[in-house]
Each structure stands twice: as C-alpha cells, then as structure tokens.
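Shown here: the complex without one of its protein chains, the others still in place.
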Amino acid sequence: MQQCIQNCTDCHRVCLETITHCLQVGGEHAAQAHIRLLLDCVQICQTSADFMIRSSELHQRTCGVCAEVCDRCAADCERMAANDPMMRQCAEMCRQMAA
Amino acid sequence: MQQCIQNCTDCHRVCLETITHCLQVGGEHAAQAHIRLLLDCVQICQTSADFMIRSSELHQRTCGVCAEVCDRCAADCERMAANDPMMRQCAEMCRQMAA
Amino acid sequence: MQQCIQNCTDCHRVCLETITHCLQVGGEHAAQAHIRLLLDCVQICQTSADFMIRSSELHQRTCGVCAEVCDRCAADCERMAANDPMMRQCAEMCRQMAA
Partner (left out) sequence: MQQCIQNCTDCHRVCLETITHCLQVGGEHAAQAHIRLLLDCVQICQTSADFMIRSSELHQRTCGVCAEVCDRCAADCERMAANDPMMRQCAEMCRQMAA
C-alpha cells in the first residue's frame, strides 16, 4: 500500500510537470485531448493517493479508475516519446501505474 | 450533463459542511468511519464534477465510483438523520447522487 | 460569505471550461503561461471555496491569494476577449472575483 501511495504521488507530479512541458513544445503535444488526459491523470492519481492515505474502504474502486486513466495516458504519451525524454518518463510512469 | 455537474458540486459542498457539523456534535457523528466516508464523498464528487466539466471521455468511470461512495455515505447519514436536519439534508443529497 | 462561496465555485468551473476551449482554439490561447494561469485559478478558487465552506479562520488569506490570481487571469483573458465570448465570460468572472 505504501508503495502504491508513493507511485500515485509520483505520477501526479510527473503528469503535472509534463503538462507544462507539452504546452511549451506546442503542436500535437498541446492538443486538447492530450492535455485533458494528463489533467485527468493528475487528478485521479491525487484522489487515489488520498483514498489510500485515509485507508478508505473504497480505495480499490478509485485505484481501478486510476489504472484505466493511466493506461490511456501512457498510450497517448508513448506516441510522442521517441525523441522526447520528458514524454518517455511520463509514459513509463503511467505504464507502471496501469499495471 | 449540466445537471449532473451541479449535483456533484452541491454534494461536495453539503458533505463538507456536514463534516464541520458532525465534528461539532461529536460522538458517533465524529466517528472515524463516518468522517472518512464524508471526506471520500467530498473528494470524489469534486473529481467527478471536474471530469465532466472537462468533457473527459472517462467521466462515466469517475461518476460510477462517485455513485457508489454516495450510496454508502447516504446510508451512513441516514442512521443519524432522525432528529438532525443537517444529516437528513446530507443523506438526501447523497441518496439523489447514488441514483 | 454564501455569495463568495458561490462565486469561487462558479469561477472554478468557468476557468476549467475555458481551458478546454483554449486548447481547442490553439495558438496564443494554448500558450503555456495562459493555461498555467487558468490552472492556478481553477485550483485556488476551489481551495478558497473549501476554506469558506469549512468556516476556516484563515479563509481570508486564501481569498486574498485567490483575488490576486483572478486579477492576473482576468487581464490575460481580456487580451483575447474581443471576438471570443468564452474568453469574455471568463475575463468577467475573474474580474468580479478580483474585486
């Protein structure tokens, strides 16, 4: 559980940093659907972390949605990860969360 | 969708007001499991509202968890609603959300 | 106080809707500094609303920061408001909050 809380916290931060990066790069990085997915990931990771920190009975439900959002976010970031270390880091973090 | 966003926003607020009320009353109102459930409800309602405001594709998943949390929170508030208008209001708001 | 909570809640929502709009339009609307300011506004409005809903003693401090962020966000939105009703609505909401 402690590791899962840490992963959610890390993923929250990496996705939020990635949004700043993507808006700087522009183009497809700043596309509405991509930034929206990153914002979804930022928020559901925080929510899942907090449910676990509170030892809430329904944390498995928030973690389930979190894994699903992270899976989509990973796929979206992997498209842009070839020559972009920031996107690769975000893709790997989200891929780990989706597992 | 607009109505659903409004309901989530209202439920977020009512549950947060109810926490303040419950801590004032004390006793079973301030029990760990009850306050935790209210905190869960506060947070998942906000998350669900924001997913809908962003028109996120996965908003149905967050709304699904939200309905489940609200259902449990409604049941927990109903236990204390007999002579407590604040608890009754919160129970009714959560019951509406769970539907 | 009730009006102030409502204004914060409304401003949170309008700014979050505006982010989706700006990312759709692209160009200067999707500039890093502009989206970041909107994200700041979304978050501090929610935080201020919640401090007031909890009747927290320090709500005037969060409201002070909120007014400052809204003032900057209003100025930034006003630059793009001439032919864009969504930006005008957001500018007016933020301008009202900054007052």
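Chains here go by letter, A, B and C, matching the order in which they are written, and residues are numbered from 1 within each.
We take it that a residue touches a chain if its C-beta (ideal position, glycine included) is under 8 Å from a C-beta of that chain, and two chains touch if they have at least 3 such contacts.
The structure displayed is predicted, hence computed values, not measured ones.
Undergrad: In the full complex, which of A:T20, A:Q60 or A:Q96 touches the chain missing from this view?
TA: Missing-chain contact among the listed residues: A:T20.
Undergrad: Would you indicate which residue among B:T20, B:Q60 or B:Q96 is in contact with the undisplayed chain?
TA: B:T20
Undergrad: Which parts of subunit C are in contact with the chain that was left out?
TA: Residues touching the hidden chain, for subunit C, are 36-37, 39-40, 43-44, 47, 50-51, 54-58, 61-62, 64-65, 68-69, 72.
Undergrad: Residue-wise, where is subunit B in contact with the chain that is not depicted?
TA: 19-20, 23-24, 26, 30-32, 35-36, 39
Undergrad: For subunit A, which residues touch the unseen chain?
TA: 5, 9, 13, 16-17, 19-20, 46, 49-50, 53-55
What we mean here is this: only the chains that are shown with their structure count from here on.
Undergrad: For copies subunit B and subunit C, work out whether under half or over half of the interface numbers are shared, and give different or same accordingly.
TA: Same; most numbers are used by both subunit B and subunit C.
Undergrad: Report the inter-centroid distance (CA atoms only) between subunit B and subunit C in whole Å.
TA: 25
Undergrad: Would you please write down the residue numbers of subunit C that are in contact with two or more other chains?
TA: In subunit C, 19-20 touch at least two other chains.
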